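For this depiction, one protein chain was excluded, whereas all remaining protein chains were kept in their positions.
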Amino acid sequence: MTALFEQIVNGTMMGAIYVLVALGLVLVFGVMEVLNFAHGVLFMTGGYLCDVFFARLTGNYPLAVALTMIALAIAGMALERGVFRRLRVNVPMQIVASLGLILMVENGAVLLFGPSALQLTVPTVRSLVRLGDLSFTVQHFVVIAAAAAAIVALYAFLHRTRLGTALRATSQNAEAARVIGIDANRIYRLAFAIAGALAGLGGALIGPLFLIFPQMGDLPLLKGLTAIVLGGMGSIPGAIVGGFAIGIIEAVSTLFITTDYRDLMVFALLIAILLVRPWGLFGVRVRGDI
Amino acid sequence: MRPRAGAVPLATGILFAAAVYLSPVLFAGSPYVLFLLTQTLCFAIIAIGLNLLLGYTGLVSLGHMGFAGIGAYVTALLMKYGMASFVPALAAGTLAAGIVGILAGMPCLRLRSHFFIIVTLAVGMMLFLFFNNLDWLTGGAAGLPGVPRPRPFDLGFTLVDPRRPVGFYLLAATLFLVVFVFQYALVRSDFGRSLAAIRQDETLAASRGVDVFAHKLTVFALSAAIAGLGGALQVLFLRAAAPQSFGFAEDINLVLIVIVGGAGSLFGPCLGALLFVALPEALRIADVFRMVLFGAALLALALFAPRGLWGLAVAAIGKLRFGKSAAAHVGHS
Partner (left out) sequence: MSDILEVEAVSKSFGGVRAVDGVNFRIAAPGVYGLIGPNGAGKTTLFDIICGRQFADSGSIRVAGRRIDRLRVHQRTRLGLARTFQECRVLQEETCLDNVLFAAQDKRLGREMLRTFARHTAPPRAVMAEAARLLDLVNLWRSRAEPAGNLSYGQRRLLEIVCSLIAQPRLLLLDEPASGINPTLLNMLRDFLQRMFAERQIVLVIVEHNMEFIMSLASHIVVMHQGRVLEQGPPAAIAASRRVIEAYLG
């Protein structure tokens, strides 16, 4: 029983990370119909930048995280302007561009920081929380709390501010939004900025718990993609449910099966759900769907 | 749709076939080059398979090496344990890949484009995980060594021995040309026109009477089968099957081969295969800086050459020959 609880906490923590990645993916997709496969390197850059801001500059973890988010928001906007705006209609080339970016950034990280992983030791990783027989680092709960805060902030932004509403409008019906006078390019930039910030937050949060290394964004990207398909491609609630579901299912299943079969199970689950609901759990059936 | 600028007239076809067959003669002194060319042919076959799906029908499948793996392992197992001779083993591998393609296609193809991309990635990963973990069948991570080469063929006027480099090359060349001709016939046919319509506007295609799902499933199965053929050939060439050949990195590699080469063209996948096999050994000895440059090159290509390298080549030739206006029309071949 305690083992189960332990895994549920672990799973919620990893799920929170997946949610941060998934939200970035779903925002950009919802608004621009672009799948940013390079999203994983934004996550990774978040990890490295946080290390730089914390270990080499400020010594203050929350400040480092905040700076990382700002830097990644800017990076996201640069990506949108420089790369993805132009490739909106060309899906194969989105993939090529993303791969190019991944190669550049992952190898660039090796050039700048060396091939071995970095260790980011922050106070919250050194202190522990004891629940009965189990102990978790404080960072576990920081991750969950930070992700929850980000979700609430995002919700408030999307539903309570003009800009956020404009973003939702563009996501639902780009043509109509344009007619009302919403500047699509501005919205795309905004979506990428938020996505970058969330990815950076994810990398900065997970850094202290696991190591920081160039490929650290690959698996979270894959899990994030799985989460948004599971949840429904334009759906934010779907991304959130999907991310947590994958995190928890993965963690709990380590009690029964090996890692490889665990991944297999998540994929099989995805396909099974899509067989029944081809538009995802929270997705919307679109005109023309069978 | 109608045979246009991109149609390969008979003369070009014969020249191409001749070039392919005569390469061993040209590179007789260089076994390494022959090795690379044989590898290229295997990849080109798989790439043609994916090209039918991605380039001509517009369906981006990110896990396609999984089907190559099915063909590879089925053929390898049959040959290794002496259960079948070359031709039946190869046929079995191709057929098995096609069947797995049908099974995978049925759930995947009902999904809209971006969903489809991610789910095919999931399918590819699942297949890789099977290859990597079913130790009792596939040898697991260690793979299946000791796959025998086909026995010599007696053609009457000469003996072709696939156990030797030149002999295997000729076998690979023949299979490649068969697949190439098949691609050509399919693309120029009414079936190919329906696929082109699906790529450009599915709703319209359906409205004009195309059973979109049935067409997609058919081309998916064909493309999986062809990938299986290529995978089987490669495994026979290397005399061993290894799961890493069919993993995520290879999936990406394959997609790059098709897109960078020029999706939706006859020669694009061949050019891509040549490039990605010829560059590679150099790149695989991970010189980190070179990888950064390579990444930059890919990015530049995506931004400035939306039709891939073959498209660039065709546009350049068009400009040279006919001046600027022609370049706009020489396109979708």
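So that you can tell them apart, the chains are marked A and B in the order they are listed, and the count of residues begins at 1 in each.
To be clear about the criterion, a residue touches a chain if its C-beta (ideal position, glycine included) is under 8 Å from a C-beta of that chain, and two chains touch if they have at least 3 such contacts.
Owing to the predicted nature of the structure, the values given are computational and were not obtained by experimental measurement.
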item	value
Contact residue for the chain not shown (choose from B:T12, B:S30, B:S85 or B:T203)	B:T203
Which of B:R188, B:R239 or B:K319 contacts the chain that the document leaves out	B:R188
Residues of chain B (touch criterion as defined above) contacting the omitted chain	1-2, 185-186, 188-191, 193-194, 196-197, 200-201, 203-204, 206-212, 214-215, 218, 329, 331-332
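One rule holds in what follows: only the chains that are shown with their structure count from here on.
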item	value
Distance from the mean Cα position of chain B to that of chain A, given in whole angstrom	33
List of chain B residues in touch with chain A within their complex	54, 60, 62, 107-108, 110-115, 117-119, 121-123, 125-126, 129-130, 132-133, 202-203, 213, 252, 255-256, 259-260, 263, 288-289, 291-292, 294-303, 306
Chain B partner contacts - residues on chain A that touch it in the complex	29, 33, 35, 83, 86-87, 90-97, 99-105, 107-108, 110-111, 222, 225-226, 228-229, 233, 260-261, 263-264, 267-268, 270-271, 274-275, 278-280, 286, 288-290
